[in-house]
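For reference, the structure discussed in these notes is given below.
The block that comes next holds subunit A.
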Amino acid sequence: MNSAVFEVSKFARLAVTWVCIIFGAVWLACWLVGVFIPALITQAAASSTAGQYWAEICRALVPLVAVAVFIPINAMFMVLAERRALALFTVRKGPNRVGPDGLLQTAADAVKLLFKEDITPRGADALMFTLAPIIFFAPSIIAVIPLLAAVSGNHPLFGIANIPTGIFYVLAVSSIPVVGIVMGSWASNNKYSLVGGLRSAAQAISYEIPLVLAIVTVCLMAGTLDVVQIADMQKGPFWNWFLFGNGALAHVKDGPVAAVAAILLLLCCLLLFLIYITGACAEVNRIPFDLPEAESELVSGYNTEYSGIKFAIFFLAEFTNLFVVCTIAAVMFLGGGHSPFGSHVETGFINWLGAQLQSLPGSAQVLSPAWLVNSLVDPSTLSQAIWIILKVYTLVVFAILVRATLPRFRIDQLMDFGWKRLIPLALILLVAVTFLRELL
Partner candidate 1 sequence: MSEGHEPEKAEAKDELKAGPFGQFLEEHGIPSRRLPDSCGVETIELDGKHLEAAMKRLRNSHEIALNFLVSVAGVDSPETYDSVYHLWSYSNLNELVVKVRVPKASVPEDRLPLVPSLAPFWPAANWHERETYDLVGIRYVGHPYLRRILNPWDWEGHPLRRDYKQLVDALNDKNQFSMR
Partner candidate 2 sequence: MSTETTSLPATGRLKTDEMIINMGPQHPATHGVLRLLVTLDGEFVKHVEPVIGHLHRAQEWQGQNRTWFQYQALIDRVDYLSGMFTSWALCRAAEKIDGTEIPLRAEYMRVMVAEMNRITSHLLWLGTYLIDLGAMFGFPFYPFREREKLLDLLEAISGQRMMFNYIRIGGVQAEAPPGWFARLKAFTEEFPQRVDEYEAIVTQNPIFLKRTKGVGILKKQVAMDYGVTGPSLRASGVPFDLRKVKPYSVYDRLNFEVPVFDGDGDTWDRYMCRIREMRQSNEIIKQCMEQIPGGSSDELREKRKACNSCDKADCPNCGGDLRIMTKKQNAGLRIKAGEGFAAVESPRGTLGCYIISTGGDTAYRIKWRNPSFSNLAVLPVLLLDHPIADIMAIFGSIDVILPDVDR
């Protein structure tokens, strides 16, 4: 028992270290591009319009830079976290040799993959074969950009990425990767790949419907497609989350009809979340829906013939996709970056911290809250970042736990489950939620 506690604490330490590294790097990059360099430019070019113009462009690049820095490091961390967590669940050690406590294992793996020979099999369609991993990976980068605005509380530097139809855009973009899978599987000139690719196409199309229906229901409740607004609607304590019916419980005392409606709405929303998670697991090919790469049947499915950097991209993209769907879930159902206890807790904490800092003598005065706010980081953004990290990685760990527990569906059972269970259920919930909202 004690050793289990020890292993868990080691895992937690590792996760915290990595998360600090990731977000430190992202913050540093954003600060450089969004604050420091524009400041330099404006200083150098005094008040000329050209200087202002370039500084604006530089600031506009912030979301892109953030994503470009974040995605590779994050995918590396997720691979390591997954391996360590699986090891934890299965009474093993996991990678613990490269770097302190195995911290650099995936970095080493990435380097290994980069230096591996890049093989294009004989008879493969070389152009398609090369394009496939790119098409698979690119959407997952593009998809997160509008979400940045939502998770940072519409921070001025990220707000530029927000678009009024944000969630619509995210869903549209995140359905592109399947094209990459089908391309790659067809271009590999391998029967296992082909079967894997075809399965993947069928699966992605079937499971996108319940997934989108679940999201649409949330949008219906929110009355908007703007992710920032959806996140803001869930401000305050956790019963304001869409997971719990967006404050439906507040109506319990409004009379018997409203009470029943509120409780039913709560149940509907919980079910919606489950539907979304199921659909998302299928969308990103996680166990129990990892049929496109079912090892025991199809060797490795659509990426059988891939090696070296192309395989690395596929691998990276898979984990990034998982991260993206978890982020969507966090924004749509779990209140985005908002604290589950209402924001006054953090505000209080930050004020208290500021007071403590101010009471420090001498040089520590530099760390006054005003300076913190103005130059380094906005406290509300920081608190939002911490909460979104917690929420998203909790969902990721849940996905890993599922992977450690369940066997794989068979393709026909998968289709049955998608078309005969999930889609009707999602449609019923769509109607029920509309109806119940009227009763409140």
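Following the convention adopted for this analysis, a residue touches a chain if its C-beta (ideal position, glycine included) is under 8 Å from a C-beta of that chain, and two chains touch if they have at least 3 such contacts; residues count from 1.
How these were chosen: all candidates are chains of the complex that A comes from, given by their letters.
Nothing here was measured: the structure is a model prediction, and the numbers come from that model.
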item: Touch assignment for subunit A within the complex, options 1 or 2; value: 2
item: Complex contacts: residues of subunit A adjacent to candidate 2; value: 86, 89-92, 191-192, 195, 287-288, 290-291, 294-297, 299-300, 403-413
